[in-house]
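Complex shown without one protein chain; remaining protein chains in place.
Chain naming follows the written order as A, B and C, and within any one chain the residues start at number 1.
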Amino acid sequence: MLGKKRLIAVIGGSSASNREIKTAEDVGRELAKRDAILVCGGLGGVMEAACRGATSEGGITIGILPGEKRNDANQYVQIPIVTGIGYARNVAVVKSAQAVIAIGGSYGTLSEIGHAIQSGIPVIGIDTWSLSKNGKINNSITSAENAADAIEKAFDLIVD
Amino acid sequence: MLGKKRLIAVIGGSSASNREIKTAEDVGRELAKRDAILVCGGLGGVMEAACRGATSEGGITIGILPGEKRNDANQYVQIPIVTGIGYARNVAVVKSAQAVIAIGGSYGTLSEIGHAIQSGIPVIGIDTWSLSKNGKINNSITSAENAADAIEKAFDLIVD
Amino acid sequence: MLGKKRLIAVIGGSSASNREIKTAEDVGRELAKRDAILVCGGLGGVMEAACRGATSEGGITIGILPGEKRNDANQYVQIPIVTGIGYARNVAVVKSAQAVIAIGGSYGTLSEIGHAIQSGIPVIGIDTWSLSKNGKINNSITSAENAADAIEKAFDLIVD
Partner (left out) sequence: MLGKKRLIAVIGGSSASNREIKTAEDVGRELAKRDAILVCGGLGGVMEAACRGATSEGGITIGILPGEKRNDANQYVQIPIVTGIGYARNVAVVKSAQAVIAIGGSYGTLSEIGHAIQSGIPVIGIDTWSLSKNGKINNSITSAENAADAIEKAFDLIVD
């Protein structure tokens, strides 16, 4: 393995619907097929499903953990990064990526979306937050219909 | 000064409209009158205006700075906290507060809103982000019309 | 209260000997008399003793906490800064100060000493770590005999 690898973040809730889980797994699988490394927050739900998908295709998975223990990582994380900085680790999850795919998610995901857009990193969203400000719709999150669409858009928008 | 003081965060953009500046200054002034300490990100725009308002009424102002230098703080910050952790400091701004007042703001403010709600800290918004998810409006941000209304709602919702 | 205040950090263990507790309390008292704000990690032992000393003289005390709850702060902290970033908050404790006084302390204190010296912030030590590298003594920590001596040296070395 030589040269810097492409990293794509998958963000979303540690509890997730069946549909979100399925989407996350598909996204993870596709990232691996395209030789991108999956970076995520390392915990359950969407994160775990994405890692499961990626490893099923031989991909590499990184989990940037909020806590103090590498064993907090889901079983499909191969490279646990133990930060001990709590949810401030959300910043590192998105900044490490060349594009971010948000699937569902709650307020932690919202904070990650904010950090990503602020840092100029493209965010593709599936069934996730929509933003508006002062009554005007904000289109900074690129909406995708499904995993295949999200992957297509992520690779188009990638910031190297 | 004995006992733990009440801290209220004011968040918003480092560039801001005249209307936002005016609102922030009013909010800062009112916080000081009510003996709450103002905590903010310490930089310009909404943060500076809020600090100016607070100090004009003899209030105490804290700026939690992203960078390495206390002199990055606006001139109305009395207590600069130098974190050196960049925008991960957004987490500390909101977690230190018992309520958060968001005035306008951009993606950094959005990340702070996410971190605050995730942490169970009430967010009152004036001319700021509105959220929806999967087509459903999300009401986690309590909307306020103006500075007086925001202050009223913040003190009602406070989490001690 | 106008203008930026001088902040001096007191660092040391959350468990401490009677002698360290006494020294920390004296240091806190003297900082308050000299109108410096005390910044510390906000927890027990040396931190609590320093805050107790400072408040007994009407001083202002700031505790930059590692955890998620303002009530983790000792009872003499008036302004709890809640970071949620764990021991990475050590960086903010020292960077916020114009000088650092280390009293006893263990490995967390050692990390703070490293961060402070790296940032060009003077460290005055009482009964604390001594450093050497490759067999050569390193004098970056200014040694002090007692609280009065430490205060004298801290104010001499202060970086504004």
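Everything that follows uses one rule, which is that contacts are C-beta pairs under 8 Å (C-beta built on N, C-alpha and C of every residue); 3 or more make two chains touch, one makes a residue touch a chain.
Quick caveat, the model's predicted, so the values are computed rather than measured.
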Report task. Write out, one label after another, the shown chains that touch the chain missing from the document. Result -> A, B, C
Report summary line: Touch assignment to the omitted chain, from C:L31, C:A88 or C:I101, lands on C:A88
Query raised in the report: Among A:T23, A:T55 or A:T142, which one is in touch with the chain left out?
Result: A:T55
Query raised in the report: At which residues does subunit A meet the chain that is not included here?
Result: 1-5, 7, 37, 39, 55, 58, 60, 62, 64, 68, 70, 73, 77-85, 88, 91-92, 95-96, 119
Requested in this report: Please give every residue of subunit B in contact with the chain that is not shown.
Outcome: 68, 83-88
Query raised in the report: For subunit C, which residues touch the unseen chain?
Result: 85-88, 90-91, 106-115, 117-119, 127-135, 138, 140
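As a convention for this text, only the chains that are shown with their structure count from here on.
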Query raised in the report: In whole angstrom, what separates the CA-based centres of subunit B and subunit C?
Result: 27
Query - Per-residue multi-chain contacts in subunit B, two or more chains - result: 85, 88, 91, 119
